[in-house]
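Only a single protein chain was left out; the remaining protein chains are all shown in position.
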Amino acid sequence: MEELVHPLERYLRSEKLPHMWCPGCGIGTVVQAFLRAVDELKIEQDKIVVVSGIGCTGRIPQYVKFDGAHVLHGRAIPVALGVKLARPDLKVVVFGGDGDLASIGGNHLIHAARRNADLTVIMVNNFIYGLTGGQVAPTTPKEVVTYTSPYSPDSKPVDAVKLVSAAGASFVARWSTAYPVLLKESIKKAFNHRGFSFIEVISQCPELFGRINGFKSTYDLYQKIKRIGIIRRGISPYEAKYDWNTEISLGEFVNFDAPSYYDQLKEIIERARGEGK
Amino acid sequence: MNLQSQTAAQKRSFEVLVINDRCKECGLCIELCPPKVLDRLDNYNNFGYRPTYIKDEAGCIGCKICEYACPEFAIFVRKVDKK
Partner (left out) sequence: MSDGKLVFTHGNGAIVEGAISAGCRFYAGYPITPSSEIAEEMSNRLPKVGGIYVQGEDELASINMIVGASMAGAKAMTATSGPGFSLMQEGLGLAIATETPVVIVDMMRAGPSTGIASKAWQGDIMQARFGSHSDYEIISIYPWSVQEAFDLTVESFNLAERYMTPVVLLGDAILARMRERLHIKAPDEMNIILRKKPGESSENYLPYKRDQFLVPAIASFGEGFFVLKDSLTHNEKGYYYEKPEVQEKYVKGINEKIEKNARDIEKWDAVLTEDAEVVIVAAGTMARVAYSMIMEARKKNRKWGLFRPITIWPFPEDQLKNATKNARYIIVIEMSTGKLVYPVKWSINENARVRLVSWLNYEAPSPEELERLCEKEMNG
């Protein structure tokens, strides 16, 4: 029996597989799209740093063979920015769930977008706090229940695409695990984008979100995500929909070129040194 | 190998490889496969899941939807070298 080697095996910490994500969880699909993007762009494996917070998505650095940091809940972005500013030659990618990045980490997300920080932030949105067992998140739609919102959430969900765009982000996109090839292409674009890039990925959480809301299988929840994820072209983030009943708009919403945070700091250093000691 | 499967093996353009111990039986590859050539094995892997296998080798069209959808890095598709 020949030894089966997955085409992306070199990017995996194989001794740690199978990973800890539930059967059917979309995070693995996101990781695959990310690794394919790295592979197709031929980015040197030792020039990438992955930084994550706490949560199911936060476990990503444990399974991929890059320099990595699995840090505190909501704080992946500042750690990643520190890494990037100390080693601007490295490509730094942040992975986080919707709870990690849009709730406790929301402030850092806003300011990273504002600064046009040199990071690619990939937010896996499964509408729930997975690792702690299925509690409500700021992204949870009003129409569903969770373990801490049995009567349905007390407030409207936040659309991270709008939030990040309003903070001034220069690259904003949203895809889902139903479109892994489009996701991969978007990640490639984000890697080559100057400054801050944000990609939200709608993903299925079959064991918690799916089960408590009556989805009978992974495929059942996957079909719902596929159905409401409508790809739009040429619309602004504020026209994008985030509605569990009708549509969660997918696509690329913001893409403009502007000096990155590091560009600006470099310019400050040049100016300071030019002015004499 | 009998004559029937020999012919089937010659007909196939793609091979589908499954790393059995990685499969968690989520069923996405089986459901999403357009020509529906994948199914679940009856026996369990070392983690208690019944992995996917290709039940109709010649029917695989090489679209790789199974490979791209799999969250486990458990299944991948290769073009067969037809000598």
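Should a chain be cited, it is by its letter among A and B, assigned in written order, with residues numbered from 1 in that chain.
Please note the rule applied: a contact is a pair of C-beta atoms (placed from the backbone, for glycine too) under 8 Å apart; a residue touches a chain by one contact, two chains touch by 3 or more.
Owing to the predicted nature of the structure, the values given are computational and were not obtained by experimental measurement.
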Exercise for review: Counting contacts across the entire complex, name the shown chains the missing chain touches.
Suggested key: A
Practice item. Have a look at A:17, A:38 or A:79 and name the one touching the chain we're not showing. Key: A:79
Review point. With respect to the chain omitted from the figure, which of A:5, A:181, A:235 or A:272 is a touching residue?
Key: A:272
Study note, to complete from the structure: Residue positions on subunit A contacting the omitted chain are 13, 16, 45-47, 49, 51, 54, 61-62, 65-72, 75, 78-87, 89-90, 107-108, 110-111, 265, 268-269, 271-273, 275, 277
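Quick note on the criterion: only the chains that are shown with their structure count from here on.
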Review point. At what distance in angstrom does the C-alpha mean of subunit B lie from that of subunit A?
Key: 30
Check your understanding: Where on subunit B is subunit A touching in the complex?
Key -> 17-19, 21-22, 24-28, 31-32, 47, 49, 68-74, 76
Revision key, fill the gap. The subunit A residues in contact with subunit B across the complex are 4, 6-9, 12, 17-19, 21-29, 31-33, 177, 180-181, 206, 217-219, 222
